[in-house]
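Quick one: the structure is below, questions incoming.
Just one protein chain is left out here, and the rest sit where they should.
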Amino acid sequence: MLKELSMSDLGWNPLHGVPSYPAERYAVLADRIGGILRSRNDIVLMQAEAVVALEAAAVSLARPGLSALNIITSTYGGWFGQWLRRGGATVRDIVAEPGLPIEIEAVAKALDAGPHIDVLALVHAESASGSLNPLPEILALARARGVVTVVDAVASVGGHRLDVDDLGIDIAVIGPQKALGGPAGVSALSVSGRAWHLILRDGAPRDSILSLADQKSWVDGGRRGLPGTPAPLEFFALEKALDRIEAEGLENVVARHALAASATRAGLAALGAPAWVPAAKASNLVTAVPVPKALAPAALIAAAGQLGVELTEGVGTAPARLMRLNHTGPRAAFQTVLSNVVAYGAALRQAGHPSDIAAASEAISAAYRS
Amino acid sequence: MLKELSMSDLGWNPLHGVPSYPAERYAVLADRIGGILRSRNDIVLMQAEAVVALEAAAVSLARPGLSALNIITSTYGGWFGQWLRRGGATVRDIVAEPGLPIEIEAVAKALDAGPHIDVLALVHAESASGSLNPLPEILALARARGVVTVVDAVASVGGHRLDVDDLGIDIAVIGPQKALGGPAGVSALSVSGRAWHLILRDGAPRDSILSLADQKSWVDGGRRGLPGTPAPLEFFALEKALDRIEAEGLENVVARHALAASATRAGLAALGAPAWVPAAKASNLVTAVPVPKALAPAALIAAAGQLGVELTEGVGTAPARLMRLNHTGPRAAFQTVLSNVVAYGAALRQAGHPSDIAAASEAISAAYRS
Amino acid sequence: MLKELSMSDLGWNPLHGVPSYPAERYAVLADRIGGILRSRNDIVLMQAEAVVALEAAAVSLARPGLSALNIITSTYGGWFGQWLRRGGATVRDIVAEPGLPIEIEAVAKALDAGPHIDVLALVHAESASGSLNPLPEILALARARGVVTVVDAVASVGGHRLDVDDLGIDIAVIGPQKALGGPAGVSALSVSGRAWHLILRDGAPRDSILSLADQKSWVDGGRRGLPGTPAPLEFFALEKALDRIEAEGLENVVARHALAASATRAGLAALGAPAWVPAAKASNLVTAVPVPKALAPAALIAAAGQLGVELTEGVGTAPARLMRLNHTGPRAAFQTVLSNVVAYGAALRQAGHPSDIAAASEAISAAYRS
Partner (left out) sequence: MLKELSMSDLGWNPLHGVPSYPAERYAVLADRIGGILRSRNDIVLMQAEAVVALEAAAVSLARPGLSALNIITSTYGGWFGQWLRRGGATVRDIVAEPGLPIEIEAVAKALDAGPHIDVLALVHAESASGSLNPLPEILALARARGVVTVVDAVASVGGHRLDVDDLGIDIAVIGPQKALGGPAGVSALSVSGRAWHLILRDGAPRDSILSLADQKSWVDGGRRGLPGTPAPLEFFALEKALDRIEAEGLENVVARHALAASATRAGLAALGAPAWVPAAKASNLVTAVPVPKALAPAALIAAAGQLGVELTEGVGTAPARLMRLNHTGPRAAFQTVLSNVVAYGAALRQAGHPSDIAAASEAISAAYRS
């Protein structure tokens, strides 16, 4: 049985020095992450935000001779390709319309267009536009062609089904800070045997925060050179986030996000400001709505801010400018969904644009009652 | 300058043992409470919830020969009279209509009706019904007659102006867990010289958690027998709550509660379910609304609960049954006000009773925009 | 299964307000305290330091007509008698030599000397002098005479065996802040059926922080009037302390304190400054040593303080002045035992009094090696 660590353990113990996160808890934590991902693959934990886990995946895979197809639906995809190229890989990018998911046909065509592809990388859900890539279909294409897949699931885990093993994802990268409602300073990757095979080939980068090969020994139960002193604060916070998720039930967490998304969309439609992407292509964490042409996003953000409601600008196909309503994690709740939409409606009206706050409130209440 | 204590200090230090709350921080904390109360009276901190501070005030004042007038507008008033009587005091109760404030005329009449009154006790704002007693008027009557006043301000501090010295309150009892958004396990009293005079007379109860006389020495800077080991957790949490209040500004905190109350009332009126007490007699922390006769409060609470909104039953004049909408502390915000009212409207409608959610949403948005 | 509460739950949740300690966790916590006490009696938790639990026991038992025998081995015993008398009980005190345990013969004689005794009260271990009362023998006398027993075990629980049911203790009062290494702002009582019978008779004090009768309903699973808002911080800290104790094993915790005590005594003897009470009558938490007549305790405390070692003055039979070496909780460890004794020896020497630091170090090392 695990030794429970107390609040005082978060600090330091004069007799035993600065505490590090114990190896036996690391293993348990990895198993719990595996449960969230429905995966029996190795789980690598990183004491860094998820973008570092993404960089580590790219850096650890990249070699001269590696051929990658990189789907770009936001800045993150751009970075991923850049990291692969920096390591010597040959990378072909396919870029979606800004603010929209990739088309499955484009992926199929690209996979078959040239020499063999070793690795396919994509983001599952995009926070910048509220769009969702057609993950199962893309993965099916990749599996049929023996391509190793890397999925950035940071903005989808907990908000959408993500059965890593059933879907056949070789590397899934997640962070707890979105739908899981946890800390931002820790992240995790699931890594399949096929992915380890690519990573551990000759020339694997070593002795680096970005080396997944270094992390392999932690997964295997030992500890070598790096990382030296696992700081426990973020790991403890992750434990607590997983406690909450497991108490609520992962399927309930996903359903709560799906309800928040559909209620937000219903509210926006009733307001007279329908969502940017169609429901079938939409993220459950964020809903983006095009701002009427005559209006300034900054003014709408300021008006909503006066009510204490935080809206942010998104990224869409020019000339569409998007406003994002966030219903992620603890915000996937009636209170936030309702006040997001009503505040956006009030902001529109304050800017001289009609909006039916009343109908929106009715629609959201109805969505939550059904 | 104060030594800052760290999170690890909340636990225990193997070299120095279980930490207790340092005396010099106690003095600073007392001064900050004095600032919140706008009082230069002594501040007594109690490591217990506010109802214990009330009991301590009563127990410490009560003696055979003490004559008290006790205004009852809820259970707390009933307890206060009981504690005074248990200590031998002669107590006259005046009881308001259930769920309503006391009438000022009744207080004037009672003060002048019999032999000299030493102590007058009342609750400022009532959480059970959302009502507010006419504090300045009652205190003026008491001051004119040289009566020592005890005010339970637990449910008003932070939500209403409470200028203890200007108003001339001899003993004010507060807790941080309502409008101040702090911990529930610590409370405080301000005690005037006139009140100390009554408390420290012959026969003061001593060596007891309920003895304010014991606490006097802490206020005066020393430490004697009891309390022995001030546990710091609740005091640290109170410090943090005061940090937040001071950062926001006490007047802004009060204004935020006043806005939440007026927006809630506007929303309820638009919904077709006006608030229980008139605005001039209403608490800024909680708004109560009478439940339509044909409906069961429990069913409404359950319906709102399905939306994740917590409503609770209040206490009013029979046969009125009250539903309470809570806008206290962090809940004094647009999001909670809006979702409280809309959820109540949705619950009414689900029970077959008409309610104009749309108009309510408009009214609340308008109240926050103005 | 219990819902795990996170660090953020220690604060407050804008959507659900100030958290209170959940009833289902309360029951689990009570069971764990029962395990520490090896008792199936009801466990009452109090959100206050242990001296308040003692006061509550006295106040809840005291009635005109109740006859009590009160053993006084320190200030606490004096207070206990005073609380009983204040409630109308008839109390006979028997007082030990200052700084020494009570003699069993004195107890036997007092029990048989007068009219029937209803309640016998005593402290198990005394922190002021490091002495230990002969608990099993005294309890055997009381049980043979049908006397209800109240034991202040605050300074013995975790440091000595305390099998409440086997010993037949009717009310045991404990606090987590000594050998259990936990927080000081929470305490607990175990209450037998016989004790409840006395407490719940006509005239039980009610609606008070000091009313055990009020607490009975919490034990029975419900919640009534008081206490209203159980603040969770201290309860969470107690949970963590129990986690540590259970991980180490209660018997190991007791053994660790016994070793610290015997090593301290061996070190002091080698130093040339033997302990105050004989080993068989000594507390495992604190060891007191008589200060040589020519020396000032304050000077010795200051000299040890220069080494970062905290010694405190104890209370003994005049003219003996005692110095206390604390080896309680986390201080029951080689490091603290060694530095306590060496620092005391260095302080003696600095004051011009011989002391054999070298022999003391040898003796303590030997005690820990054996």
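Per-chain residue numbering starts at 1, and chain names A, B and C are given in the order in which the chains are listed.
The rule is simple: a residue touches a chain if its C-beta (ideal position, glycine included) is under 8 Å from a C-beta of that chain, and two chains touch if they have at least 3 such contacts.
In this text the structure is predicted, and so the values were computed from the model without any measurement.
Trainee: Check the options A:181, A:267 or A:345 and report the residue that touches the missing chain.
Mentor: A:181
Trainee: Which residue, A:231, A:269, A:302 or A:320, contacts the hidden chain when the whole complex is considered?
Mentor: Of these options, the touching residue for the absent chain is A:231.
Trainee: For the chain that's not shown, point to the residue among C:140, C:333 or C:351 touching it.
Mentor: Of these options, the touching residue for the absent chain is C:333.
Trainee: Identify the residue among B:161, B:240, B:281 or B:353 that touches the chain left out of the display.
Mentor: Selected residue, touching the omitted chain: B:240.
Trainee: Mind pulling the chain C residues that touch the left-out chain?
Mentor: Against the missing chain, chain C presents residues 6-15, 306-309, 333-336, 338-339, 342-343, 345-346, 350, 357-362, 365, 368-369.
Trainee: What residue numbers in chain A mark contact with the hidden partner chain?
Mentor: On the side of chain A, residues 10-12, 14-18, 20, 47-49, 51-52, 55, 75, 79, 82-83, 86, 177-178, 181-186, 205, 207-210, 225-231, 233-234, 237, 240, 308, 310, 326, 328-331, 333, 335-336 touch the unshown chain.
The rule we apply is simple: only the chains that are shown with their structure count from here on.
Trainee: Taking all residue numbers at the chain A/chain B interface, are over half used by both copies (same) or under half (different)?
Mentor: Same, since most residue numbers here occur in both copies.
Trainee: With centres defined as the mean C-alpha position, give me the chain A-chain C separation in Å.
Mentor: 52
Trainee: Compute the distance, rounded to whole Å, between the mean C-alpha positions of chain B and chain C.
Mentor: Here the centre of chain C sits 36 Å away from the centre of chain B.
Trainee: What are the residues of chain B that contact at least two other chains?
Mentor: Residues 10-15, 308, 333, 336.
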